[in-house]
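Pasting a structure here, questions to come.
Of the protein chains in this complex, one is absent; all others appear in place.
== chain A ==
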Amino acid sequence: MSAKKLGLKQRYAHMTRGLDWETSYQPMDKVFPYDSFEGIKIKDWSAWEDPFRLTMDTYWKFQAEKERKLYAVIDAFAQNNGQTGISDGRYANVLKLFLTGISPAEYQAHRGFAFAGRHLRGVGPRVAAQMQSLDELRHLQTQIHTISHYNKHFDGISEFSHMHDRVWYLSVPKSFFDDARSAGPFEYMIAIGFAFEYVLTNLLFVPFMSGAAYNGDMSTVTFGFSAQSDESRHMTLGIEVIKFLLEQHPDNLPIVQKWVDKWFWRGHRVLGLVAMMMDYMLPKPVMSWKEAWEIYYTQAGGALFQDLARYGLRPPKYADIATAEAEHISHQNWAIFYQYTHAAAFHTWIPDAKHMDWLSEKYPNTFDKYYRPRWEMWGRMAKEGKRFYNMALPQLCQTCQIPMGYTEPGDPTTIAFRSSRFRGETYHFCSDGCKDIFDAEPEKFAQSWLPVHQIFQGNCGGATIPDVLNYYRLANGADNLDYVGSPDEKLWNEWQADKLKTAV
């Protein structure tokens, strides 16, 4: 009897799952101690379909090739002072938000996928998660290297790592990833692999990279192109994970549904920062947040959840509220940062007349009615020397940690407040979505390290703003406040003047 030559699929199985064995000197439950407490039931790990069949030799080859090209561009960008060719000095603030808020999340994803890559019992998903762990480390490091050159010239970038652990608004993405990292491996895979990398990635990755393309940032956009094939691998893994869990056992459905609801809303809140970036921070806007939400969530997400309906999964709870919020969220967020500009590590500004007209066009239902009047009023106040700063520390939502500035669904002139009682204390929320998340896991969310509470408790360097800025390593007068009058603006104007001189 002669055995048959292997097909590609069986060959890949030998290269991955064939390596594993059932342990007998130590019980499997001790070797994999974390994959049962979440209640997910897996009948047959071997039913896992490998979403891509990548062996390490091919991985090294592809990735090395991409890295060679990317670093050649990064070097050329620095050598030719590419930072002087961006659309406007304001654009650098997008990179500040990205490196302080998003890149550290790539790091957390790297460590989180290593956790899943070690502790999921099935070999197929474990190998895929390990490759994603490597990829996420790549994204962190290439983003640092891409933005490193900007850091040499612009303020607000230099202390990104220190700030991520401390600054008030950076606790929004940090707590999001801390939440996923402190969950079990299955919830992690749904939170980051599915909800974040599949459902929401086009609303995070794409806006930043398209923003870079539109605004002359060749360095960052090259990173974006280079990471695209990694991202599509991550998306395939995310969709495979959710299908696998739903196919394995009907008891998994309510657990997975709860996670989809939770992580959709958590993700939506983090993406509010992206919304503000797209609508207000890009000197040359790509599209409005509302348009992006329509294309990437309402349409693409709609099709996705239609596809998943056969497993009994329904679209995330409060998706309708999130869609309605797309009319408001960027305006409300930028207003928060405008008021607290003294405590933010990027610059703010009032949109100019042309930009406001663009916002009117993109938001015909809301901008002129609710938001333009406020910007015009703040503009007049600034002209009169009474630039508006909010010097009171805001109440934060216990779950998403964003200042409680969002409005009631259907009533954009009333701030939304929700609260819950737990162990004799009252906890406050910005929305029903955030309240539900707390109510489902109050022991977890009662622990939140809320920046404002921490300041009041004396854990952030002291009681005054200079004390806190010092604790943040935020250089007062350079990293914070309005773009107009900032050292960034001065430098940018000098570069522009130099260009004119050279042209003459």
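Convention: contacts are C-beta pairs under 8 Å (C-beta built on N, C-alpha and C of every residue); 3 or more make two chains touch, one makes a residue touch a chain; residues count from 1.
Methods note: contacts and distances are computed from a predicted model.
Student: So one subunit is absent here. Using its UniProt record, which name fits best from "ATPase", "Putative murein hydrolase (TIGR00659 family)", "Spermidine/putrescine transport system permease protein" or "Phenol hydroxylase P1 protein"?
Tutor: Missing chain, per its UniProt entry: "Phenol hydroxylase P1 protein".
Student: Can you tell me which of A:S87, A:Q130 or A:Q395 touches the chain that was removed from the display?
Tutor: A:Q130
Student: Of the residues A:I42, A:I86, A:L140 or A:I437, which one touches the chain left out of the display?
Tutor: Of all options in A:I42, A:I86, A:L140 or A:I437, contact with the hidden chain holds for A:L140.
Student: Which one touches the absent chain: A:H164, A:K317 or A:R418?
Tutor: Of all options in A:H164, A:K317 or A:R418, contact with the hidden chain holds for A:H164.
Student: Using the touch definition from the top, which of A:R68, A:R310 or A:R421 touches the missing chain?
Tutor: Among A:R68, A:R310 or A:R421, only A:R68 touches the chain that is not shown.
Student: Footprint of the hidden chain on chain A, which residues?
Tutor: That gives, for chain A, the contact residues 2-6, 10-11, 14-15, 18-21, 23-26, 30-31, 33-34, 37, 55-57, 59-61, 63-65, 67-68, 70-71, 79-81, 84, 104, 107-108, 110-112, 114-115, 117-119, 127, 130, 133-134, 137-138, 140-142, 144-145, 148, 151-155, 157-162, 164-166, 171, 174-175, 178-179, 181-184, 444-445, 447-449, 454, 473.
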